[in-house]
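Have a look at this one before I ask anything.
A protein chain is absent from this complex, but the other protein chains hold their places.
Here is chain A:
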Amino acid sequence: MWIIAPLICGLIFGAGLLISGMVQPTKVLGFLDIFGAWDPSLAVVMAAALAVSIPGFMLADRSARPWFAGQYFRPGKSGIDLPLVAGAGLFGIGWGLVGLCPGPALESLATLSPGIIVFVAAMAAGMIAHDAWQQSRLTAQRDRQLASATDG
């Protein structure tokens, strides 16, 4: 019954976005609009979330393995590179255009709003396009390496 754990985590996450108001694009845009009627609420959401997650992740670091899995799946990358900065920049532009990031967008599917459904479909298309592009780059790289190996 381990599948109950991620389901409950999704429910708690969704409740957090709902109670804080961050599921509403207008609320998020109010935070991003520092030259207008600025609403600092999102900064409080992040500070409160970090006040829990920083000690919580330290606790996880001390345990050998998760309750219902064989290992921790931690991100392997470190260091600042161009894809990180370019990707975050593109995401920021999209976030600022509508006020939706992936969490609130998926949660808002519950309203069956046509605009949300179109946004989520476009978001999925953007993700698939990225992965296909990466795949074709990897394949091209492998082909070049194979060709140079044969030449040598």
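Please note the rule applied: a residue touches a chain if its C-beta (ideal position, glycine included) is under 8 Å from a C-beta of that chain, and two chains touch if they have at least 3 such contacts; residues count from 1.
As a convention for this text, contacts and distances are computed from a predicted model.
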Protein that the absent chain corresponds to, by UniProt name, given "Circularly permuted type 2 ATP-grasp protein", "FAD-binding protein", "YeeE/YedE family protein" or "NADH-quinone oxidoreductase subunit E":
"YeeE/YedE family protein"
Touching the hidden chain in the full complex, which residues of chain A are there? Just list them.
2-27, 29-30, 32-42, 44-54, 56-57, 59-60, 63, 65-75, 77-80, 83-98, 100-111, 113, 115-116, 118-131
